[in-house]
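A single structure is presented below for examination.
Here the complex is missing a single protein chain, while all its other protein chains stay put.
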Amino acid sequence: MADVSITALDKTYGTFDVLHGVSFDVADGEFIALVGPSGCGKSTLLRMIAGLEDITGGSIAIGGRVMNDVAPKERDIAMVFQNYALYPHMTVAQNMGFSLRLHGAPKAKIAERVAKAADVLGLIDYLDRMPGQLSGGQRQRVAMGRAIVRQPQVFLFDEPLSNLDAALRVQMRAEIRNLHDRLGSTSIFVTHDQIEAMTMADRIAVLRDGCLEQVGRPLDIYDYPANAFVAGFIGSPAMNIVPAHAAEHHVTFGSDVRVPVNNSYTGPVQWGIRPEHFELVPAETPDAIAAVAQRVESTGSDEFVMTAVGDVRFDAQLANRPGVKQGDQIWLRPDPAKSHLFDVQSGVRLT
Amino acid sequence: MADVSITALDKTYGTFDVLHGVSFDVADGEFIALVGPSGCGKSTLLRMIAGLEDITGGSIAIGGRVMNDVAPKERDIAMVFQNYALYPHMTVAQNMGFSLRLHGAPKAKIAERVAKAADVLGLIDYLDRMPGQLSGGQRQRVAMGRAIVRQPQVFLFDEPLSNLDAALRVQMRAEIRNLHDRLGSTSIFVTHDQIEAMTMADRIAVLRDGCLEQVGRPLDIYDYPANAFVAGFIGSPAMNIVPAHAAEHHVTFGSDVRVPVNNSYTGPVQWGIRPEHFELVPAETPDAIAAVAQRVESTGSDEFVMTAVGDVRFDAQLANRPGVKQGDQIWLRPDPAKSHLFDVQSGVRLT
Amino acid sequence: MGNLRPMGLERWWVLVFLAPTLVGLFVGAFGSIFASVGISFTDWDLLTPPTPAGFSNYAGLPDDRLFMRSLVNTLAFAGLYVPLTVAISLFVAIGLNRSIPGLSFFRVAFFLPTVSSPTAVGLLWTWIYAQDNGVLNNMITAMGGDPVRWLSRDVALYSVVIVNVWGAIGGGMIIFLAGLQAIPKDYYEVAALDGATAWQRLWFITLPALAPSMFFQMVLTTINAFQAFDYIYILTRTGNGNSTMPTLVFSIYRNGFRFFRMGDAAAQAVVLSAMIMVLTVIYFRLQKKWGGQP
Amino acid sequence: MKRDTAADMLAFALLLFGALCMIGPFIWMIATSLKPVAEQYDGRLIPITPTSENYPRLFEIIPMHLLLWNSFKIAAIATFGQLLTCSMAGFIFAVVRFPFRNVIFVILLVTLMVPGQVTAIPQFVIFKFLGLYGTQAPLYLPAFLGGAFGTFLMRQYFLTIPIELAEAARIDGASLARIFFTIYLPLAKPALAAFAIFAFMFSWNDLFNALIYLPSNLEKTTLTVGLALFQTQYSGQWPLMMAASLISVAPIIIVFFLAQRHFISGISMSGLK
Partner (left out) sequence: ETEISFALWGSPQEAAVWASIAEAFEAAHPDITVNIEVSDWDGYWEKLRVQVAGGTPPDVFAMDAPLYPDWQLRNVLLDLQPYIDADPSVLDGVFPVTLEAYQTDTGLFGVPRDFQTIVLYYNKDMFDAAGVDYPDDSWTWDDFRTAAAALTLDKDGDGTTDQWGAWAEVYDMEPFWGPVIWSHGGEVVDPASGQTLINSPEAMAGFEFIQQVWLEDQSMPTEEQLSQYGWDGLLSGIAAMGFSGHWSVPEYAEAGLNFDVAPVPMGPAGRVTGVNSAGFVISSDTEAPDAAWEFVKYAISEEGQSQLANIGLAVPILEDVAQSDAYLEQPVQINHALFVEALEYAHMKPVFRGYEEWSGAVGDSLNLAWTGEESLADALDEAVALGDDALARNN
């Protein structure tokens, strides 16, 4: 049993509060993605779970046992560090096999597990290199390898794929998730990559400035963000959030733009709509917003159009590269079912 | 004038060849993205341009002057290191202002430029911190800041955004491109992020195993990849590439799947189709492929379906989350205009 | 090793930075190395012009009873002194790199013997080792034992090693303390997660990361061992400036500067240097094997 | 990280024992220096009639203050010279690649192995030729010509500083001199502190050169020479000799005390990812 239970966790560096009363539980065998803006405390939280950082307040339990005062090595945890922290004096193979060696595993077994991990990670040719002779991505993979040969109860990953190219990432994503499922271990995975979080995790925890904003299943968070921050943070490109006035199944904003929404709330609101929930429609289509394309970026598959309606800026992501040009006048129809309303003050979702 | 001209560049570490005869030119004021799999030599190339790495063969010229033997500080270059390389004993502000200080800039000017960069980078609150007290993303931003306060002739960026969250990345992307345009400097930008490469760069250079595979404008590379490697590498999720037989505007593969293509080549080929160029169609639609969904991942906006047709695996990316479930029998129609054919042996594009 | 290749103006800086050392090397030390080798092939009394002697100075060494005795003494001394000094000072440094109460006191305590000139403390040790009323023998007789003749021919080696180690721990300690400071904390964190015990951290992380300091300390201690003079002289000297436990430098010093046989002295110095160099090369190898930077 | 308190306590106990062994002789030394001559052979640790008279007496017999000042002046200048030139050379050896680097470094190392007396005579001739015989210059000038020990020490330390820092600074526009002074030196504080102590100590304890170069009159010479003269003369008077020894050791202890807090750098090398 290796469920992780975090209760009212506080962390302070000197006078600087990093975490404020963070609580959540990770079930045994669950895969949790931890996301949040840079500097919000993700690495700190992982390091506290690992036992590398003192706990200012609250508690951390693993498998039901409070770990606040337990040495890291007693916790049966493997961690991939954001800065890799490879041992510079050991080869790739030695780095990866180190913990098994510490646990007295027979040489053959170490070699076998290292070889297997190296194979998955595309490091077979580099096993005898020193870390100093590796590229950034290769180092990151070694750091990864060091964790996965361990097969511990709990995995902690701190942005383990950030230096890898797309193809490798996709492959690694699947490998990590497979490994997790095979070992039945519990994983906490810090990432800034939406896709990683959405596709790999059973649940996502969103952290902001040391506070937990929402924990939930990926699509729940995507579809029903608990507040404007989560709405804006999850999904890329980010949701458009516009101050507006809601009344009777529609919102109005700007000089007098009016769009339908599936919500009967009345009063001042923040209206949210994701860029991909606009449809490019012919001129004057009902409920469409007239906008001017200010900048167009193509991602290959899609077109990302930055527009403005009066003072209000919108981004829209249009499938199949319709060929919008900068300066074009276009009509965008928001999907009323995909609109979100948030409280003006608190940002909390209004339903 | 700061065009960068790279001619027949070779690099060897001991007996290990990292770069083989790489040649390309970067025009003055151009923004080039350098992409390629992990370990292909991107960082090495940047470091050679910066003057940090010996040139085994070939030459590098900046502004028409051969730089092979010119000290880095004479090259008027700023670089963001993949591993940051912040000065551990200097505060964030000192790190960022260091090069201006070296160039004898007045204090007020240093402070002003640092403040401005810190503002853009969201580091205002951290100016007095030491690097050791920063999160990974914050460190990366400091590394970034150190380069941008310089306003040099040439910028070299080595994966400068890899540790940032989506929102910040989008913002930084725009900021970097703006800065580049405003200063009129030349930029070479290593990234593993497709979107970054596609949206920021004037041209993309694709490197594989130390060889340059293709240099071209982003959409050209996306739409007309020069070979199967580039096709597979650019675009995420990656293009499906299937051994097939082409004849008369169609290809056949597997037991007897047959799909139309806009190409009259005849013979054995590799047929390529991007996941986003499938359409989910009702059963038995002409030209559609019958496939079984083996795994479905949702990225929020899209659905990513891994399917198989007999032994052949396909990935499809379907907009608007149609709600495919694992095990469903689905029909996918590839867009014939978006099909690519590559030579079986050489992988070269066939037109 | 850093491989920054200087370009343009940087080349001048390299020269400027090395200039003092190079001048020192050429003016002083360098000349004397070659001079020593050269002199070893001559007979020279320092005052009248040298006469060529071929290999005779070397050939005579095996028959020189005093030289052979001092060679044996030196090897025995080094064999004990080097490992003891390195090991103890390393452990002390590791101990003092922790946050324990009274750190400054400990540092000073361990360093005291190093700063004190042998002439000042050596006398003290003759008292500690004294046969009658010596501190050690007083303790032994108080416990009913027989007084030991600490500085007699048989025991002197050990007594002298103890004093020399005592005097060298502090020096090693500060080298290691400085080296320990340069080890990033990350490594210990990863190792802790990997399940390393304190000993394993020491063995697998601290020691390898300390390789540059260790290499330095090994080389230096070896050189010191082969050149140890002061304490040995003070503790074991006999009436005419000789010693009951003469070492190689003793022999070199006496031949060259007492008896003006520079040729013999130089030959012995060359033999001494050669031995140290062989050991240095061995350390180099060992260290490379360990994966560190030389 | 969590401290391991049991290990800390064990370490403390071991260190305490070790420290007592280390300072034992000094306690004896202090005790003896506080004894009247009549009690010097009584074998007791605690003086029966403690007296501090040996100290003032010492200053009467020899001009201690002048000797101390001379030694201090020479040691301070020499230390500065060593710190500067050895760390410069150590930096180049550790960071820069240049032709014959390893050869020169090995030759430098070999100089460590040559007994000091071998170099004494050529050196003497040079200083005599320069007209510096009889002045203090020969005691500190060589310190400005580098030295194998310090260069080796500093090089070993500089090797542990990630080379990327030098690279980043080079691109930032720093000359090698700037890299050295603004990046490497500040980061090498622990090693510099250690080396400073060594350099000071070497100079302070140097008897041979002081003997050879300085006039022997007690106003001009160093403490070591003064003490050597004094020791032959008062060899049976332990309390006096111990007082003299203590005074000669005290300044280095003070220097050590001042330097030792710099052993802890206060900067974790975390500029790198």
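Quick notes on this structure:
For reference, chains read A, B, C and D in written order, and residue numbers begin at 1 within each chain.
By definition in this document, a contact is a pair of C-beta atoms (placed from the backbone, for glycine too) under 8 Å apart; a residue touches a chain by one contact, two chains touch by 3 or more.
In this text, all values refer to a predicted model and were calculated from it rather than measured experimentally.
Here the chain not displayed is in touch, across the complete complex, with C, D.
Set against the missing chain, the residues D:Leu16, D:Leu66, D:Leu211 or D:Ile253 yield one that touches it, D:Leu211. Here one chain is not drawn; of D:Trp28, D:Phe72 or D:Tyr133, the residue touching it is D:Tyr133. In the complete complex, the hidden chain is touched by one of D:Phe80, D:Phe98 or D:Phe124, namely D:Phe124. If you put the missing chain back, the residues of chain C touching it would be 45-48, 65-66, 126-127, 130-134, 149, 151-153, 238-242, 244, 254, 257-261. The set of chain D residues touching the chain not shown comprises 41, 62, 120-121, 124-125, 128, 133, 207-208, 211-212, 215-216, 218, 225, 228-229, 231-233, 235-238.
As a working rule, only the chains that are shown with their structure count from here on.
As a whole-number value, the distance joining the C-alpha centres of chain A and chain B reads 21 Å. Taking each chain's centre as the average of its CA atoms, chain B and chain C sit 56 Å apart. For chain D, residues that reach two or more other chains under the stated contact definition are 1, 4, 167, 170, 175, 268-270, 272-273.
Residues of chain C in contact with at least two other chains: 4-6, 9-10, 184, 186, 189, 192, 209.
Of all residues in chain B, those touching chain D in their complex are 47, 50-52, 71-73, 77-79, 81-89, 98-99, 102-103, 130-132, 136, 139, 146, 150.
Interface of chain B with chain C (complex): residues 51-52, 54, 69-72, 74. Residues 184, 186-187, 189-197, 200, 204-205, 208-209, 211, 290-292 of chain C are the ones that touch chain A when the two sit in their complex.
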